[in-house]
Every structure is written in structure tokens, then in C-alpha cells.
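Notes to accompany the following structure.
With one protein chain removed, the remaining protein chains of the complex are shown where they sit.
Per-chain residue numbering starts at 1, and chain names A and B are given in the order in which the chains are listed.
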Amino acid sequence: MGAEGQHIQYLISGITLGSIYALIALALVVTFNITGIFNLAIGEFVTIGTLSAVTLRSAGCPDVPAFVLAVLIAGVIAATMERAAIYPARKASILTLIIITIGVAIALRGAALLIWGTHPYPLPPFVDTAPIALWGAVIIPQMLFVLGLAVVAVMLLFAFFDLTYAGKAVRAAMINRNAARLVGINPARLSLLAFVFSGMLAALAGIFIAPITTATYDMGFMLGLKGFVAAILGGVTNVKGAIVGGLLLGIIEAFAIGMLSSGMKDGIAMMVMIIVLLICPTGIMGLRIYNKRTGSWMVWLRQKVGTGSR
Amino acid sequence: MASAKSRYWIALILVVVCVPLFVKSNYVLSILIVIGLYAIIVQGLGLLMGYAGQVSFGQAAFYGLGAYTAAILATKCDWPPVLCVLVAPFLPALVALIIGRPILRLREHYLVLATLGFGILAFAAFNESIALTGGPSGLTGIPYLSIGPLVLDNDRSYYYVVWGVLGLVILAVANLTCSPIGRAFKAIHASEQAAQSAGIDTALLKLQAFVFSAFLAGLAGGLYAFWVTFVGPSPFGFTASIEFVLMAVVGGLGTLWGPVLGSAIIVGLAEFLRWGVPILLPKVGGEFEIVFFGIIFVLIMLLRPQGILAPGRPSGMSGVAVKEEKCSG
Partner (left out) sequence: MLRVNGLTKQFGGLTALCGVGFVAQPGQILALIGPNGAGKTTVFNLITGVLQADQGEILLANKRIDGLRTFEVAALGISRTFQHLELFTTLSVAENVMVGAWPRNRASFLRCLFRRPGMMKKDQELYNKALGLLAQVGLKGKADWPAKSLTFGQQRLLEIARALAGEPQVLLLDEPAAGLNHAESADLAAFLRSLAERGLTLILVEHDMDTVMGVADQIVVLNFGTVIAGGSPSEVQQDPEVIAAYLGKEDDEVC
């Protein structure tokens, strides 16, 4: 593979990984814009969805039903999390809520360890065809599935927001919670929906990437964290930012790993995050809200729907 | 000082001093040392969170920086141990000074993520800088702490060292909170705008709290290095950082004894789970007891988010109650 082919290879694996980051970032951004909470447990839903799918398949369930069930399981757990841990604390401070999501993440991680142990579980690729050669690089068919998932998810999301009544209601709530309540939109139900949606999306993302990276009980943590980096990179205030951020992060990571060293794997994402946070925390496509007088960045948090009364 | 308060302090000091006379088990003593070390770290974190209204999910990085600095000075530069312990905290303090201004401009979620990211980066650095830190295998051969002819090579004597330092730290923090600076912090907490209009450089004060918290974490790190005589990266990961925040919150932010109580509870809880859970579920291995840890985290936050020693309803910038310590002038 020539140098150019190598670069194309980096680009391709960057886009693949980036699509996953984008999906997780999407889940985070939608939740954040609706409830004002960063769900730090999002990575664990990746794990739960993926490992559930693995278990269901090895119990004899065919592929597609296994995946659907796994996603539903993740959704149920997300709903439980929201009702049991988030909704009761809806009036609490940001710090309290952050600690709660961390607590849930730890509990879920421990449960995953309990149920599935530490060893990796392989998930076979969705289709069993040979890799494709393109412009001097190699494309594994699974990568196309990942990309396809990302594209379909984004299209469906935009269709939901633009074309359906419910979607418009959600957009309204994302922009101005109180006005939305005045016209009858229920913030508690929205909050529940946001968490369920993000949990299911994260689970789906994990299922699609597992054939490439294998599934372990702790796969979710780093993926979740990188999803955060992607969301911040793109700007948490809008959905397009999540996608741009995810793809960009994936590409940066792929090139860094390829051209520098693979030990940088996780460090690169952290460095990107710190650089973005120090220079421009609102991200590439976020709203610019830097208050020069006080020298502080305002988190665009005040207008959030919250889960009820915030 | 009012005599009631002095009596209270003397009683506490007596209790702390007498414990090793009654406790013979090295296991318990080492737990107490760990609680003491963490209490030092959490005192700083508690000041940062309760008074300066910030948060840091990266204190373990400063803990590690202190430990590694002390270890490197002792093993590679052959400095006397006491000097290493005294000098080590200045490196994390310096790092905090450098990153403090830009990082403290962030709010809420962003601050959480930035400090978390910093902690993760530091941990990665500990693991990767093999020449300096020995990488995952760490640095060995650290000598024992010795003061003159006295060599502190057992848990009993080290208990006194750690709790002695903790006592000094608590004294310093008590001084601070009942001083004009403490008043300034409470003012910032009540109304940052009015505090600035009164001439208080709020950004500087927050930075000073941040640097101080890093200094204390580094101090604990240095003490840790000479206790275990070995420094590896594993105690300095993000899990530790998260636990420190939990200790601060559980004990009660803005209280003097909250950090000690919080550390005792969390460390005690971890030990209890490590002992108890295998009895309940004997077949499972690994560190799954963290499931219970996580559930307990959530329950505490739902039921009493202000912590144990802080009063009433949560309030203030971080939304967690700051118990306004009564200062008797």
C-alpha cells in the first residue's frame, strides 16, 4: 500500500470510527438540549446493547431480532435510569445530577462486569463478504454498515424534527422550555423520551461497531468519553455539530494513530477536548457566547427544558 | 478561642493520638492512614467546591504528580526524604497555576469534563513516560521517611505523621475560613457581581483555591510515596478523582470535618463491600462490588445531596449547601 493508499486508509477508518462517535455525540446532544444534562452514563448503554446482542445471538436468536431486542433492553434500562435516578433529582444542582449520572455509569459498569466478566466477545460481521479494495485502501463491508447506520439515523432524526408534529414539539421545547409547557408539551415525558432515545441509539452504535472492535464490558467508557469530546468539538448546542464533531474526531484520531503512534489512541481525544475547552468551548458550530467582561464562557444551559421544573 | 471550642479540639486530638495505642492490627492502621491521606486531598477539594464554587474531577492527577515528584527526587536525585515531601507539592501547585486560569473560565459541565480530561491525560502521561516514571511498573526503592535518627518504617509511626499533617491542614483551612479571605469567598458565593464591585478579584481567588487544592493533593502524594515506598500509576486514575469528589460531597461541602468524615465513609464502604459482597455472592470474581458503589452514589445524591455535616436544603452556586462555619471572632 503506497503512502497515498495509507492516507486513504486512515481516512476510511477515521470516518468509520467517527461515525460511531457522531452517533454517540448525537445521543448526548439531543439529551443535553432537551434536559440540560450531559448523560455521563451514555457509554454504558453502548456496552449493554452490544453485550446483550451477543448473549441473545449465542442463545440462538437470529441476528436481526437479537439486535432489536438488545436495543429495546437498552431503552428499558435507560427509562429506568431516568425515572429512578434523574427525574427525582430534577430540581437538584448540575453537580448533583452529574454525580448521579456517574453513579449510574459505575453501577451499570459493575453490572456488566458481573454478568459478562472481563473477556472479549466477538460479534461476527453482518455480511460475510470479502473486503473491497478502493483507491489503494481496504474497506471492510462492516464499515459500510456503520456509515450507513449513521446516515440513516441522521436522516431519520432530521425527518422527525422537520416533518412530524412531535418532532416540532421537541424542537420547540429545546429552544424555549416555558413556552413549550404553556402550549401543553410535557417536559417530564420529553425527558424520558430523550433518555430512552439516547440509550437506544448508543446501543445500536455499539452493535454496529462491535464486529470491528469486539465487545468487552468496558468498551463503553472510552467510547462514551470520545462521544463527549465529539459533542464538545462540534458544539453541543446543535445536532449538526455532533455529526461534524464526531467525524472530525474520528479522522484526527485515525491520522494521529497512523502517523504518530498507537499509544496515543485515547490521549489524542483528551488533548483535542482540552484544546477545544480552553480555546473555544462552544465548539465549531456552537453558539458563540463568550462574555469578554467576566472572561467566562456561558454554558447555554439556562433555557433548557429540564426534566420538569428547572 | 472560647473554651468550649478548645475542649472540643483537645478531645479530638486525644482520640486521634490514642487510636494506635488500642488498635494493634496493621490492616486497620493502614486503612486509617489511607483515610488520613485522602482527607488531606479532600480538604483542598472541599475548599475548592464549597467556597470557591468550582469543581475538579482531576485531583488524582495532582496526587500522582506529588507522589512521582517525591519519588523521583528521592531515588534519582538522592534528596533526603523530608525535603522531598516538603518540595513535592510545589510541582502540582505550579501545574495548577498554569492551567488554572483558562480552565476556571469554564462552567459546570465543561469544567467537569475539562478536569476529567486533564486527569485522564495525566494518568496516560504517568503510564507512558517510562524513562521518568517507570511506566506501569512504576518507581521502586523509595527510602523510608526519616527524621533525624527516627526511621518511620511502620504503619503505627506513619499514622502519626499523616494525621499530624492532616491536623495542620485542618488548622490552616480553619484559619482561612474565619479570615477576611473566607469572608470574601462567602461573599462571592452569595453574589459574585457585588463581590467584584467591592473590589474582590474573584478570578484570582478561585485560582488560589485551585492551586491550594493541588498543593494539598501533592502533599498527600508525597506522604503516600514514602509510606508505600513504591509509586505506580494505578492509584491516580480517574476513578480516584471521582471518589474524591464523592468524599467531599458526602461529608458535606464547606464544613471543616466533612472531608474526614467523607473519606472515612467511602474508604470504609469500599472495604466493607470488598469483604461482604463475596460472602453474599461467592461465585463471582472481579471488582463487581462497584455496582453497589454506584447504587450508593445515586442514593446519597437523591436523598441527601448536601452531605452529612452540611445543614438543610442545598443552595448556592454549586447547588450544594455550604455550611457557614461560625467563627468566634
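Just so we're on the same page, a contact is a pair of C-beta atoms (placed from the backbone, for glycine too) under 8 Å apart; a residue touches a chain by one contact, two chains touch by 3 or more.
This one's a predicted model, so the numbers in the text were calculated from it and none came from an experiment.
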Residue of B:T133, B:T202 or B:S263 in touch with the missing chain, whole complex considered: B:T202
Residue of B:L83, B:I130 or B:A194 touching the missing chain in the full complex: B:A194
Hidden-chain contact residue, picked from the options B:A172, B:L280 or B:L299: B:A172
For subunit B, residues in touch with the removed chain: 172, 175-176, 179-184, 186-187, 189-191, 193-202, 205, 208, 212, 322, 324, 329
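Heads up, the rule we're going with is that only the chains that are shown with their structure count from here on.
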Whole-Å gap between the CA centroids of subunit A and subunit B: 32
Subunit A partner contacts - residues on subunit B that touch it in the complex: 49, 55, 102-103, 105-110, 112-114, 117-118, 120-121, 124, 128, 203, 242, 245-246, 249, 284-298, 301-302, 305, 314, 318-320
Subunit B-facing residues of subunit A, complex: 38, 85, 88-89, 92-96, 98-100, 102-111, 113-114, 117-118, 225, 228-229, 232, 263, 266-267, 270-271, 273-274, 277-278, 281, 295-299, 301
